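Below: the structure, in structure tokens.
With one protein chain removed, the remaining protein chains of the complex are shown where they sit.
Here is chain A:
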Amino acid sequence: MNEAVMLNSNLNGNIEDIKRRMGGSDDLVIRPFRMGKSARREVAICYIDGLTEEKSIFQFIMEPVMARGRSPGGADPEEEGLLEEIKDSVLSVGQLKELERLDAAVEAMMNGSVIFLVDGYRRGFEISMAGWEHRAVTEPSNQTVIRGPKEAFTENIRVNSALIRRIVKNPSLQLQNRTVGRSTKTNVSVMYIRGLADEQAVEEVNRRLSAIDTDAILESGYIEEFIQDEPYSLYPTIQNTERPDTVAAALLEGRVALLIDGTPHVLMVPALFVQFFQAAEDYYQRADISTLIRVLRYFGLFIASLGPGLYIAITTYHQEMLPTQLLISLAAQREGVPFPAFIEALIMEATYEVLREAGIRMPRAVGQAVSIVGTLVIGQAAVEAGIISASMIIVVSITAISSYVIPEFDMSIAVRITRFLFMGLAAAFGLFGIFVGINALLLHLSSLRSFGVPYMAPVGPFVVSDQKDVILRVPHSRMKTRPRFFGSRNLIRQGKKPKNPAGKGS
């Protein structure tokens, strides 16, 4: 990589160097031609086939250069001002940079730029003409809403940053580009709002990004695993979303967003436990409904993590806790079931997980078949055959459904894994085990930090003013301050609520 890094003044030499760099790859297009009507000066453009908009190259580079370029020849190969003249009055393009280094030229081509070289000069131009096929902006497939914007990010980082900027038209919205990954040279943009985001957090993000030394960044998950605080915790400390409005809201709370080229998922840091229970729609629906749904989600969290565990513990250790009638009907269902409750639960949970995984991985065309087999065979037949008790099916299904009321997938995965831990504890120690487990879990969660912010904030440490957006979702007119924990210096979100929005009376 070190030899011949600078361009030299011989055009053919440069072309040879570039070819050699690319290893004679066939998608490298090199087009030498002559400049101006007199056509004495040799020039060349190089680009990678498929990464550029070829029409624009012909229209805005080749045509003007051929038609209007002044072409003094021979005697003074390095005529002063010729390049400047081309730049200033010939090339009708927007993004243009001068370059002197060969490796920079190659890298620019990889990003869809056209390299313009002139014979006799040690410098050239890098003209951005990137234009490749990419997916259009579509509806989000995972984080859907009933009310609210229906745009989702795409795989193109510039489209994504534009989507965000279209929502937040604040000039303080900063975007810093960098590339990560030695081979992939993936573009990563760090976005934040200056004055709202904690400068230290931004610095920390940049520091962690710089520390990544890897071959490939293919998706946001790579970055997440490299920069998260506690790689071995089950619980996510970085949030991701495919919704531009969610990112905009995060930026306005003083958080930092990480856009990664090639994926529609944008990372947001710091991420707190409670934020994984806030869906975008909470803020678009009425406050009272949203509050109710928040309560429902925490209830869902409770069931999803403890459901089968509690069932096992109560039916195998603490039968006295059940009302007599319930106990008798549960006992009746268990008549003839060959396995202990724990094994029964494990079988059903494992079956469910297999069904779920199969549902995601399998070709769409066979999806129907699996769901029919899953519900009919596993559900009904297992009960009728007396292998599994009906109540266990109920418990497992409710648990499975409950885990999906958690809006963030990362969190619901974590909850699913904890469920198995609790089942084990329940089978071995009963309710005692479950409560010890809950304590251990709370200790663990409280010990986590996400980019310097306590993970359980604002519950522990408790901040009264931030309770407005934890279980409650107070009306927007009451959300006067931004969350405290993101180090924002500008806490005030809005002015006073208009006393009488209807404008009647006084």
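Just so it is clear, a residue touches a chain if its C-beta (ideal position, glycine included) is under 8 Å from a C-beta of that chain, and two chains touch if they have at least 3 such contacts; residues count from 1.
Everything below uses one rule, namely that contacts and distances are computed from a predicted model.
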Missing subunit (named according to UniProt) among the choices "Ger(X)C family spore germination protein", "protein-glutamate O-methyltransferase", "Branched-chain amino acid ABC transporter permease" or "Iron complex transport system ATP-binding protein": "Ger(X)C family spore germination protein"
For the chain left out of this view, which of A:R41, A:R255, A:R294 or A:R334 touches it? A:R334
Of the listed residues A:N8, A:S38, A:Q319 or A:S371, which contacts the missing chain in the full complex? A:Q319
Residues of chain A in contact with the chain that isn't shown? 315-317, 319-320, 324, 327-337, 340-341, 424, 427-430
